[in-house]
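Here's the structure we're looking at; comments come further down.
Heads up, one of the protein chains got dropped from this complex, but the rest are sitting where they should.
Showing chain A:
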Amino acid sequence: MTEIRDRIIQIIAEQAMLDPSELKLEMSPQEIGIDSLGLVESIFAIEEAFDISVPFNANEPEKSDFDISTLGAIIGAVEKLVAEKA
């Protein structure tokens, strides 16, 4: 599981042009400095990294089954999707 967490942090940090150590699990994408377009790109990178399909519609991000409120929530949601795949 830490493998998934580290990989996601790496993806998000790269998108935000920050060092992974600067990210905290309770930070929202906005706080990290990721806008809607950056979020779409991050989700694509996550899908590619874990070979999963993330249910995310940029029109209603809060309504998606996929919780993107914080970095920690994103990690939890990806872990769930990876577990479902296995």
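We take it that a contact is a pair of C-beta atoms (placed from the backbone, for glycine too) under 8 Å apart; a residue touches a chain by one contact, two chains touch by 3 or more; residues count from 1.
Criterion: contacts and distances are computed from a predicted model.
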Absent chain [UniProt protein name; select from "Sorbitol-binding protein /mannitol-binding protein", "Nodulation protein E", "Rhamnose ABC transporter membrane protein" or "Xylose transport system permease protein XylH"]: "Nodulation protein E"
Among A:2, A:21 or A:59, the residue in touch with the chain that has been omitted: A:59
Where the missing chain touches chain A, by residue: 36-37, 40, 43-44, 53, 56-60, 63
